[in-house]
Structures are given as structure tokens and as C-alpha cells.
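Please see the structure below; I have some questions.
Apart from one protein chain that is not included, each protein chain of the complex appears where it belongs.
In order of appearance the chains are A and B, and numbering begins at 1 in each one.
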Amino acid sequence: MSARSPRWSLHDVLVMATLAALGGMGGSIVSLIGKAVQATLGTFGGLQWLAGIHVLWLVLAVGLVRKPGAATLTGLLKGAVELLSGNPHGLLVLLYSGVAGLAVDVVWLLLARRHHVVTYALAGGTAAAANLLVLRLVADLPAHGPVLWVLVGLALLAFASGAVLAGALGWWLIGALGRAGVTGASATTG
Amino acid sequence: MTDIAATSGVHRLHPLVKLVWLIGLTVTVFRSPGATVPWLTAGGVMVLLWCASVPPWRLPGLRMWLTLAVMIVAVHVAFIREGRVVLGPVTAAGLEGGLRVTGRLLAVVLASHLFVKTTDPSSLAQALMKAGLPVRWGFALVTALRLVPVLRVEAHHVYRAQLVRGMPYDARGPRRWWLLLRRWLLPLLVSALRTAHALSLAMEGRGFGLHPRRTFRREVRRTFGDVVAAALLVMFIAAAEWLARHGG
Partner (left out) sequence: MIRCEQFGWRYAGASAPAVRDVTLEIGRGEFVVVVGPSGSGKTTLALAMCGLLIGRQGGQPCGTIRIDRRDVAATPLPELAQLIGLVQQNPQAQFATLNVTDELAFGLENRCRPPDEIHQSSAVAADQMAIAALLGRSLATLSGGEQQRVAVASLLACRPAALVLDEPTASLDPQTAGELFRSLANLARETGLTVVIIEHKLAQLLPLRPRLIGLDEGRVVLDQPAGDSAAPLLLRLTGPSPREVSTPAFADAPGELLVDVAHATVGADGRPILDDVSLQVRAGEVIAVLGPNGSGKTTLLHGLMGLVAPQAGSIHVAGLSVSARAVSRRARAVGLVFQNADHQLVAETVWDEVLFACRTQGRPDGDAEREAAALLDAAGLAARRGDHPHRLSWGQKRRLNLISVLLHKPRVLLLDEPFAGQDWENARFLLRAIGDIVNGSPTRPRGACLIVTHDPRVVRHGCTRVVFMTQGRVELDAPVPDAFALLRSRGHAAYVETGAAG
């Protein structure tokens, strides 16, 4: 879109749209996996365990499209899909999702776009934790005393979730998709 | 999503006017330092919802919001200790902080709900493209929206197809979680990416990208109502600003 961003092919754009749709339908995926996780780990930490799943799609966008800005744009698209399909957070979801995408992009660029599991884990973790920062700003929570500690604790939890569910899982999925021959332009239509 | 059958003045407004309203409203309530503007705005949106015959109590996640609102007020009240004491440990500043944040959230969430319920996504995408959004991003939005139900059915199919091959998804515990992530997500993604690929061929195969712009079969008309709505937005922002300056 801006002058310095790369040219997006239609294929790139549609891959991002598809990931946004998968993320935006979140409901079913997150609830299915979410139920399994909750059954396993109990409800401690609320939904922060799942923060990673929300970010997974953004990590995949960066890993599959490999152009700076892919995660941010996917995040915005995902937010728009969620907004328009009636997400209870309304316009705020655009903010959450856009910031998460930006975080993924920034970490990925800072780490020299290296295709490595550590890159994705850090990107996923940061993006998941960024949600809490946004939450703090939006809810105008006082940043001192126990509230701060709870927020930091939740952020660490979200970071761990992002690193594993978005980062490591994303890394594995990107590899497996490459082996299936559906990444890039070399997919079959058979 | 949209309740096309119902038409009201709000339904008929130009999608971009509604979008600008939504954004303007959000920025205004978040800029306002007090609790009055957010709560007044929320009240106003509630009235509009009623005019557009969208029942506000059908708001998605109402229970979640009520719980969250109580929690936010509680946190503010418990941890902000400045200002006049109202009752026991509760201070005026704490109470005001809690009310301000809940008012803001309420206003934004209700306004988003109104927007979503009265705007046709295709018209919105078209209006955005006409206003200069590059066509491929406009279609990215349309595609993403269209694929949500398609992929949901797909996800369901993949899940069942594997279940019948003896995949113990109906088991309990960590094993199920691990299996879901590994075995279910991958075919779902494969199938989604193949759809993206086939779609890119199908779109270019019908001349998408031949010209940087495109024409549109139907017109999204601008009406007098749009002008009024735009004027109202300017007045709303000015009023909020005035209230902020003169206590409120």
C-alpha cells in the first residue's frame, strides 16, 4: 500500500484473506481447541492460555507470504471480519488484532526475517502479550500495585501461549504446508 | 450478519458515512476525560438502535460485558485512592474512573453493533473501493467474509472425516488437544490454502487485475440523509469537546 511496502500479488492477498477468515471464524476453532485445553489445564489464567491461537494466523501469514506488513494487514483483515460478523468487542477487536499483527511484523523484521523457530516463537509470544498492553490502555487500568503484577503475570502467560501455540506450532505448520506443496504458487488444483 | 429485511434511516445511510461515524465516535469517547460524554453517547446509540429496530439486549456477549464492566469498576474503585471519599474505601476518583471506562466500552460496543447490523458488507467494501481502497484489498475483505462459513463447514468435515478413520478426537485430556492441533489444523490449512490458490486463478481468469480500477454494477447512492449525518457528527464532536472543556 505505501511506497516502501512490497507489491502484493493477488495470491498473497488471498492467502492473507483466507488466514483472516480462519482467524475470524475463530469461534469454532478456538472453542474446540479451547475446550480441550481447558479440560486439560483447568481454568487457571482464564483465556490467556488461548491467546496464542488468536495470533497463530498472523504468524502463519508472515511465514507463508514472507513480506513485511503481511501480519499487520492480516491482523486488520481478521479484525474487520470479526467486527463485521458481530464480535462482542466491536471496533476494539480491530485494534487488538491490528496491534498483534504489528507486533509479529516488528519482531520478524527485527530478527532479520530469519525463517527459524525462535523467530516465530518470539513473534508469536510478543504479539500475544501485546493484547494485554492494549487491554490495559483501553480499560485504563491503574498500573501499580497488585494490578500491575497480575497484568505482568497474565502477560507472561500469554507470551508462553503465543510462543508455543503460535510460534512453535506455526513453525511446524509452515514446514508441513511446504511439504504438502501448497505454499507459494506451486499448489495443485486437481 | 446484516438484517437486510429491516430498513430504517440508519440502514439507508451511505456505508462510509456510518464508518466515519463509528470511528469518530470511538475517538471522541476515548478522548473525553470524564464519564458524562461516554454515557450520554451510549444512551444516544441505544436510542438509535431502537430506531433501527435492532434490539440492544441481543447484543452479542452481553453477559461477558456485564461481568467485565463490574470487574473494571471494582478494579478502579479498589486501586484508585485519590480524591474525596464517597463511601467506606470508595473514592470519587475511583468511581469516576470505573464509570468512564465502562461508559466508553459500552458506547463503542453498542455503536459497532449498530454499524454491523445496519450495513451490508458488500456495499461497505464497494464504497471503500470507490473511496480509493485498492481493489484487491477490497476483495480481500469480501473474500475473507465469504470464506468464513465455507471454511467453518470445511473444518467440520475435516474433523469428522478423521474421526471416522479412528482418530480418537472424542477422547479426553491432553491427547485430544495435541491431536487436534497436529492432525486437524494441518488438513484444514491445506484445504484453505488450496482454496486461496484456486480462487486467485479463478479471479485472474476473469480479468481481475486487468485495470487498476473497476466499474460497479450497482450504485451506492448518496442521499440528503448522509449530509445530515455528517453534519451531526461534526456537531457531536464539537459538543463533546465543549463538555470536556467546561467540566463534565
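Keep this in mind: contacts are C-beta pairs under 8 Å (C-beta built on N, C-alpha and C of every residue); 3 or more make two chains touch, one makes a residue touch a chain.
The model shown is predicted, which means the values in this text are computed figures rather than measured ones.
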Residue among A:70, A:107, A:155 or A:182 touching the omitted chain: A:182
Selected from B:131, B:202 or B:228 as touching the chain missing from the view: B:202
Touching residue (missing chain; options B:16, B:72, B:158 or B:229): B:158
Chain B residues touching the omitted chain (full complex): 121-122, 139, 142-143, 145-146, 149-150, 154, 157-158, 160-171, 183, 186-187, 190-191, 194-195, 198-199, 201-211, 213-219
For chain A, residues in touch with the removed chain: 176, 179-182, 184-190
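The criterion applied here is as follows: only the chains that are shown with their structure count from here on.
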Whole-Å separation of chain centres (CA-atom averages), chain A against chain B: 18
Sites on chain A touched by chain B in the complex: 1, 8-11, 13-22, 24-25, 28-29, 32-33, 36-37, 39-40, 60, 64, 73, 77-78, 80-81, 83-92, 138-142, 144-147, 165, 169, 173, 176-177, 180, 182-183, 185, 187-189
Residues of chain B defined as touching chain A within the complex: 1, 22-23, 26, 59-62, 64-65, 72, 75-76, 79-80, 97, 100-101, 104-105, 108-113, 115-117, 119, 121, 124, 134, 136-137, 139-141, 143-149, 151-152, 155-156, 159, 172-174, 176-177, 180-181, 185-186, 188-190, 192-201, 203-204, 208-209
